[in-house]
Each structure stands twice: as C-alpha cells, then as structure tokens.
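Supplied in structure tokens, the structure appears directly below.
Every protein chain of the complex appears in place save one, which is left out.
For chain A:
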Amino acid sequence: MDTLMLSRIQFGANISFHILFPTITIALGWVLLFFKLRFNATGDGKWMEAYRFWVKVFALSFAMGVVSGITMSFQFGTNWPGFMETVGNIAGPLLAYEVLTAFFLEAVFLGIMLFGFSRVPSWLHTTATFLVAFGTTMSAFWIIVLNSWMHTPQGYEMRDGVAFATDWMAIIFNPSMPYRFTHMLLASGLTVAFLVAGFSAFRWLLGDRSDGVRVTLKTGVYLGALLIPLQILMGDLHGLNTLEHQPQKVAAMEGNWETGPNVPLLLFALPDEEARENRFEVGIPNGASLILKHKAEGVVPGLNDFVTEDGEVSHPPVAPVFWSFRIMVGTGFAMLFLSWSAAFLMLRKGRGPDGLPKLMTLAMVPMAFSGWVATLAGWYTTEIGRQPWLVQGVMTTEMAVADVPAPFVAITLTTYLAIYALLLAAYVGVLFYLARKAAHGDVPRRRTPQSGEAITRTVPAE
C-alpha cells in the first residue's frame, strides 16, 4: 500500500479511537452535574453513589480521550502537512480557540472535580463539575466547526492556492455546523444514556437492588427515550441539509445511480461500482423521494451525475457510505424500540426497574455500546461521503498527504492498531470489573498511611 492509503487508514483509525471517548465524556459530564445537583438538592446518598461510580468511568474515558487527542493533533503535521499549508489560516485559529477555551479549562478543573471533593467547598466542586462539562462541550463545538467547514466551506478566498479568511462569522456558522453540532451532541447524550442504562442493567442482573443502581437505570432509560426521537428528527434535517450542499453524498447514502423521481428507499442492496448498479435490491417504493423531497415524484440526485465525460468519478465510494448509513439508522431505531418499551414498562403502575422483564434488562447490556456503533457509523457516512475531497471543492485528500516513506507509516499504523485493540479491551474489561465490584458492594480500600498534615486535610473515612 502507498503512503496515502496507509495515512488514510491511520487517520481513520486514530480518529475513530479518539471519538469513542469524547462521545462519552461530553454528555457524561452533564449527567454527573445532574447527579451532583440532585444530591445538593435532596441530600439523598443514592445520588452521590451514582456520582461516585460514574465519575470513575468519566476519569478513565477522559484519560483515553486526552491521550488519543494528543495523537490527533500531531497527525496533521506528521501525515497531512498539506492540510495546514493550504487551509491553515482557517483551521489554525479554530484549533487554537479549542485549546485556549476548552482544553485548559477541562484539564485544570478535572483535577479539582476528581480529587477536590473533600478539599474545596461543595459549591466549588459543583462549579468544577460544571466547568469540565462545559469545557468538553466547547471542545466539541470548535472541532465540529472546523469539520463542518471542511464539508461546507465559506467565508474564505483562495490566493495562490492558499485559503485566506474573509468572514469569520461565515466560517464559524457555516451551513452544516448547526446540524452537525446538534446531531453530535445528541449522539453523545444517547451514547451515555445507553451506557448508563446498560451497566446499571448489568448490575441489576447480578442482583444489585441498591437505590444507586435504580436511579441510574431510570436516568439512562428516560434520557435515551427522550433524546432518540429528537435525534431521528435532527438526522432527517441533517440529511436534507446535506442534500443541498453535498448531493453526491446523499446519492451514495441512498444507493441511487440515476437522477429521477419515484426513487425507492433501499433496505438492502449490494452497490456494485464496476457495473454501476445495485444487486439484490429490496426497497420501499418512492421511499427516498418521500423522505428527501416529501412527495413521491420528488427528484433525487443520482451518482451518475458525478462522473465526467471521460469517465472520471468524483463521487465517494458507494458501498461503505451506503452501509454505514444503514447501520447508524438501524441502531437508532433499535434504540427507539428499546428505550420506549423500557420506559413504558417502568412507568406502567409506577413499578420502576422492577417492572422490567429479565429479557429486556439482558438486552440492555449489549446495547450499552450501541451509541459507539451508531456514532462511528455516522462519522464514516460523513467522512467517506466527502471523499475524494478533504475540504469540499477546495482540496482533495491526496493533496494533503506527507511524503513520509510508506514503511514508516506502516510501522506506526500497526503499532497504533495493536495498542488501540489492547486499550479498548482493557477499557471495556475495567468497566465490567467496576460494575461487578459495585454490584457486590465496594469493599473499602486499604488506606496508605499518611502524615499528620495530610490527615487533617482529608475528611473522615467512608
């Protein structure tokens, strides 16, 4: 494989690994703030129990997010120098604002949030929790601004092949940013909702009936049930916006080759780019036209419009976009089904988690990671759907790649993949371990002996 292909796989692997953890921390920060505020308001220990368990998951996810994020920021220089040389005037300030307004905020207050509980007044600890949640959301904002600008660039002009900013407001509020940012925040909320519900269900199955686990199970299910319809609505709007700005992506998502009316919504197909047609199509008549144009005879763009006279293809690879889109939407509907039926059963006769049949709690455990699946699938749709462009209409991915020898990239790629596989296994393993430990009643840890000065500053033991 050449440097370009290897660098693409490496970038895809790194960002895929990175995004798993911010997706958790962005929303989990707010959920922790919710637990803390409920505790402040009610003084009920179950909220603090919930906080204590999930803050561990937060700390672990945050560390994974930070280290993989640092890798991300070096990648631009090591593998894609052309990116910064061409659009650095725009990408640069956005990344700088992310570091200045978000990274420092969250990193500094994280220390206080995690270890400051007994050292600072409660209000300061609550504020630190808020600032960490706010910081992670700001990170997401700036990076999504940049990413959305790469999909729908505006507010710039090209001089000698280099982009110069002309209107910062237009750059920040580019057409796809509001959709992508909202959709991403909701995705994060859903990921956390199902993660919290799933691990609480796991504890429930192990026989844990504590108030702490009841309250997190309910929080997870209700949060999921609340967010999923919003997400489906938002996804629809996002798709309509993409139809306007990147029709070739939507054509690939729908697996539609010829522009025309009465396009079916394909449930299954094997897109064949050689033959430029689908095999084994199963679809709902007029479905795609109805969704995208709200009428059966609505005209949907087709992929063949994006092939030039001399046969050059300027649309993205079809099969990966087509399939990842279906995985995302399918997962979304699975989420809808599970969270609504669970919410219904819990609300009926007000029995709470006791009203759930065992099969349903069992189903929640694998669904704990459904958010990850949908998020990754969604990003693959988005990013592969932009190819061959890196910045839509401005530069192709090929233009950005470094002339590092291919074997170097192959070495680093293999190493990253091995480390990521191990870390992912360790992460999931530790989550289950923590849940099991909590379900069996956490045994207090042996305390390290402390000096007199240190003891006066720690609050009495548990």
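Everything below uses one rule, namely that a contact is a pair of C-beta atoms (placed from the backbone, for glycine too) under 8 Å apart; a residue touches a chain by one contact, two chains touch by 3 or more; residues count from 1.
FYI, contacts and distances are computed from a predicted model.
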{"item": "Chain not displayed: protein name in its UniProt record (\"Homoserine O-succinyltransferase\", \"Sulfate ABC transporter permease subunit CysW\", \"NADH-quinone oxidoreductase subunit C\" or \"Cytochrome d ubiquinol oxidase subunit II\")", "value": "\"Cytochrome d ubiquinol oxidase subunit II\""}
{"item": "Residue touching the undisplayed chain, where the options are A:V299, A:V313, A:A334 or A:V404", "value": "A:V404"}
{"item": "Per the touch definition above, residue among A:S118, A:Q154 or A:S314 touching the missing chain", "value": "A:S118"}
{"item": "Footprint left on chain A by the chain that the document does not show", "value": "52, 55-56, 59-60, 62-64, 66-71, 73-74, 76-78, 81-82, 84-85, 88-93, 95-97, 99-101, 103-105, 107-112, 114-120, 162, 164-165, 168, 402-404, 408, 411-412, 415-416, 419, 423, 426, 429-430, 433-434, 447-451, 453-455, 457-459, 462"}
